[in-house]
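Of the protein chains in this complex, one is absent; all others appear in place.
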Amino acid sequence: MAVDVDTEARGADGVVAPEEIKGRSLSAIAWGRFRRDKTAMISLGVLIFLLLCALFAPLITSVMGLDPYEINRHAIDDIGMPLGCGKPDSAFFCGISWQHPFGVEPGTGRDLFSRLLYGLRISLLIAFSATTITVILGTVFGIVSGYLGGRTDAVIGRLMDIILAFPFLLIVLALSGVFTQRLTDLGVPEGNASRITYLILVFSIFGWPYLARIVRGQVLSVREREFVEASIAMGSGTRRILFKEILPNLWAPIMIYATLTLPTYIATEAVLSFLGVGVLPPTPTFGAILADSVQYMSIIPSYLLIPGVLLAIVVVTFNLVGDSVRDALDPRAGRV
Amino acid sequence: MGKARPGVLAAVVVAAGALTLTACGGGGSSSSSTGSAGGTPTKGGKITYLEIGEQFNNVDPQRVYTGEDLAFFSGTIFRTLTAYKFSKDAKEGTSIVPDLATDTGTVSDGGKTWTFTIRDGATFETGAAITCADVKYGVSRTFATDIITNGPQYAVSMLDIAKNADGTSAYAGPYKKTGQDLFDKAVTCSADGKTIVFHLNKPVPDFNYATTLSAFAPVPQAADTGEKYDDKPVSSGPYKISVYKKGKGGQFILVRNDKWTQDSDPYRHAYPDSWEVDFGLDPAVIDQRLISGAAADQTAISTLLTPASLPIVFNDPKFADRRTNEFDPYTRYIAVNQKKVPDLKTRQAIAVALDREALRTNAGGAFAGDYADGAIKPNIGVDYAPTGMWDGLLGKTIPATGDPDYAKQLLAGKTPTITFDYPNTPTNAKAAAIIVASEAKAGITVKPNPIEAGQYYGVVFDPAKAHELINAGWGADWPNASTVIPELFTPSGGFNLSQADDKAFNDASAAAKVELDRAKQATMWQDLNKKASEQVFIIPTRFGRDQRLPGAKIGNAYLWPAYGSWPYGDMYVKS
Amino acid sequence: MSGYIVRRLISMVLMLLLLTLVVFLLFSVLPTDPARLTCGKACTPEVIAANRHNLGLDLPLWQQYWDFVKGIFVGRTYGSGTQTYSCDAPCLGYSFKRGEEVTTLIKQGFPATFWLATGAFIMWIVVGVSVGIYAALRRGKWQDKTVMGISLIGYSLPSFFIGLVLLYFIILKWELLPYPSYVSPFENPVAFFQTMLLPWIVLAILYAAFYMRLTRNQMLDTLGEDYIRTARAKGLSERIVIRKHGLRAGLTPIVTAAGLDLAGLLGGAIITESIFSLPGIGSLAVNSVVDADLPLIVGITLVTATFIIVANLIVDLLYAVIDPRVRLV
Partner (left out) sequence: MSTNSSTGAGGNYLDVRDLRVEFPTEDGLVRAVDGVSFTLQRGQTLAIVGESGSGKSVTSQAIMGLHNRKSANISGQVILEGEDLIAMSDEGVRKLRGQKMAMIFQDPLSSLHPFYTVGKQLVEAVRVHQDVTKDAARKQAIAMLDRVGIPNPDRRVDDYPHQLSGGMRQRVMIAMALLNSPTLLIADEPTTALDVTVQAQILELLKDLQRDFNTAIIVITHDLGVVADMADEVVVMYGGRLVEHGSVRDIFHRPEMPYTLGLLASMPRLDHGRSSRLDPIPGLPPSLIRLPKGCVFRPRCTYHDKVPNGLCDTERPELITTAPNHEVRCHMTADVRRAIAVERLGARIEETA
């Protein structure tokens, strides 16, 4: 193992301390490392591609002459099976045509390609917003409890313990009804708006403690550093210490956490809509599509596999990028 | 058993009913079920029932009220005064024969008094002889509505017992015992305990059909454990419960009841030595097992095939002699909440715009059923006549794919926004999408409102929570629309999702109920059915069909018209 | 130490009480009226009222909460008159939907969940940790990169998708294994393993992937420590350096994670149990939600949360045993 380089890097004789690195901002160094990492750049490319697909889903589908909501009677036979499916001699990838590259939904004949594309939008919307809120909550609580310490710290600590003790899935399933209703009462437009808001909220509420713990730890260590003590000695305000001294040291771990959380949110959203919590029909999501595909598993396997694999690809891509970001910002944690 | 299959949501709660297939037994149905008949029945073996649900809705005789369960328990552990004949013939299969009683009952006092004589030698699994008192006690339990839930309420509504102000019975059941004297007057036993007499509050010409329900089965008072009786009721039939383990992987096992004698029960054949119900199986897995037919699964049965399995089973000749494809007991419909949509034209517009063709295709096309034109299903017999709902009743002929332009015309510029309540299953989600799409063409905005299947009826029966459109299904309890029209369309009915309360309609319905001239009664029901369609109390979508695939070694695996179920008392294992 | 444990136990109980309160309040606002749900088609206001009374839902909320908590410690009785159901401590409530005490239902569900969790746990610890160490020792080499790649994909795949795919290929298509139907290992070990194999794998994939990375990174951190260099300077052979000095320190943090994850799983693996129709707490939980079986939901939530909180304590104690620097005060 290349342990020595590490020890050196941290030891009194910083062998790996090229002077041109000195003075360069951490982000610059990180970006430098990121650029050198092939997997990182490739997955970043794929990720951007996916983002664009989601962003321009309406454009893409309309160019292809597809509509995720249109009932295509012509694409299914009179018992609702995609054409060519359900016969004893049906092909593994039955129902797939040039017009419907990913096949169509049994029963309605709605186009799967466009539905998945639109589903991707929802997933990303939820994942991104939830991540943002999680990060904000986690950072604030983490700093507060780490910096103020004492009773505040204890209270926040307990709060986190309780939240982390809850069976996430069960709670989310059980409360979706009520809380969506509550949100509507609070003025969130009923229907998908409130349902999406609900998901974003629960993700954030159950997600922030993990980050808060990391941040808290960082703050504690940063607090000890001379310069903070110095600035305290200089009598500079708490506010200034927080934002000038502590925050700059936090953005790396926060960034890492955010990039690695996003994909888990995408996956979780899929699980929830698979279990029936999530956006309303006819709006498509990965989970809902997969849930429907289960009952056709034996005769239209592609209906299960295509959305599943696509979902997997999305999550893997985001994880790869997140990983590379982590490696770039904190090389000791990841690969060489 | 009564549990929902994807797509067959209504089965969650709706009551089963007797049906006759004469009116429209098309679709090669009768031919498809001939195969399993023939061959001489033999005793012995075990029949395994593969079940999705993780337990029975109820086992307590007074609480069982779903078709398949009624058939199963009546065929195995609950004897009732009268019972339906075992036959796959539509007429015979819905005719009644004596069971616990010596005959099908004698009526007097213009239909208000019914008398039954109890058979000699009939015993419980305990060996104790079944007397009038046991039957009477069983019936009395129906009145304890706070504990004996989910069961049919015919005893409550028919027996001659005073009502409280709020419409509930003055008799509160055998536990609270308030008004016990009233009940003891309404149901009387002869000194020798052989004869039981029911005094009704109005003429019920077909009361002896009601007595086929296990709600009229005997219960030994000493053994009654109230709520808990639902777990281990005392058997009066040829089998008794040996195991009842709820939940996924759970089982319900019936073994022979050695106290039961064939000569005391000429009705049940009791061929197999035991019955086993395996709970909590995945629908796809059940179908897969029946289709691939491994040795263990050749003596297995289940109910409805999932849409995905239909093409496999019905495209492959090797299943030709096993598969069944018959009418189920149910009419599928969308109830239109009269309180929320008071304007007739709007209701009609909603109905007109609906793409029933797409809905049917989504549910499985021809397999899912025929287009319905009203609440009453043709196979009920005389009470059915075409309502013409889609052939001019709403002003012009409406194609199955809907007529958005005419709907717009009816709306006259209105663009209503309505909500559609449905149990949350993937197939229903697609149905919702279809409704949204087709109504949108007429400028009607539909908001889907999925409700967890288990809570569905709990929510939609709550007037405060029910929305404009409510997904539902209903089947007659016996071949008389008296178990359909009043139940669905009058405030006194138990299933009035439409919140219908039309004075004229209520009166007409009440009148029809007590009409003793069957022919006259039939025309009255036909008119009311037409009225309900015209008023769009409901949007009938399908007269449901039911496809099944029994194991290859199951004999007499035909669809029993009585309950649209397997004929449990008649089935056997082929040797 | 003992003083510490006492204090921790007290705070644990307090936390659980707080938890019950939170859960209780959360669920006291469910959309459906539980009383309405207990009675089927023909439902008169009177019936609803009666059931509401039997369920104690007519009492003020604080009263209900008090009864609930009391039930846990001393048991309670439902209903009134001739129809009362007594529910002995620890009573987590009575499920009218299923006509069973919640505790009984959870007890019934526990074995399946227990076997699922422990089996998967063993699998993923063995695989995850050993592979993780291997990767750490091959740091930067292709073996390491491969392992990391696989593990990344491993924890990226949604478990329900893995489950369904395995179900489709292994069971439905190739019929390599029989249809899952749970039997106790004591009744029929063979069938037991045949049923549990896939569920174990599905769960293990997810966690093993995660533990590979955790172990690897922990090991790398440890092997970078000064005291490892000291050990080498003593002239210890590389094997001893890694075994005696590396592993113990490197794997300590794994204990925490493992403890909490196991505890979490003992509360039921909703997806896996539902997909492979295992009669565990997880599928019980899902059904309780579908049926809006309030007492059951609350009960399961509490039990699960308790597992986690207890696990927290155990892990901390364990930690103190392993790491002398940790002092329990």
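Letters A, B and C mark the chains as written, and numbering starts fresh at 1 in each.
Here is the rule we go by: a contact is a pair of C-beta atoms (placed from the backbone, for glycine too) under 8 Å apart; a residue touches a chain by one contact, two chains touch by 3 or more.
This one's a predicted model, so the numbers in the text were calculated from it and none came from an experiment.
Student: In the full complex, which of C:100, C:144 or C:225 touches the chain missing from this view?
Tutor: Of the listed residues, the one touching the omitted chain is C:225.
Student: Spell out, residue by residue, where the missing chain touches chain C.
Tutor: Residues 225-227, 229-237, 244-245, 248-249, 322-325 of chain C touch the chain that is not shown.
Note that only the chains that are shown with their structure count from here on.
Student: Find me the chain with the mean Cα position closest to the mean of all the protein Cα atoms on display.
Tutor: C
Student: So what's the Cα centroid distance for chain A and chain B, whole Å?
Tutor: 47
Student: Where does chain B touch two or more other chains at once, residue-wise?
Tutor: In chain B, 284, 288, 452 touch at least two other chains.
Student: For chain A, what residues touch not just one other chain but two or more?
Tutor: Those would be 177, 294, 297-298.
Student: Help me check something: in the complex, which residues belonging to chain A touch chain B?
Tutor: Touch list, chain A to chain B: 69-71, 73, 76-81, 85-88, 105-108, 110, 177, 190-191, 276, 280-282, 288, 291-292, 294-300.
Student: Write out the stretch or stretches of chain B touching chain C in their complex.
Tutor: 13, 15, 54-55, 65, 145-147, 149-153, 156, 164, 166-168, 175-176, 226-228, 230-231, 246-250, 278, 280-282, 284-285, 288-289, 292, 452-455, 457-459, 461-462, 465, 494-495
Student: Considering the complex alone, what residue numbers of chain C touch chain B?
Tutor: 31-33, 36-47, 50-51, 54, 81-83, 85, 96-100, 105, 108-109, 112, 171-172, 175, 179, 181-183, 273, 277-280, 283-284, 287, 289-293
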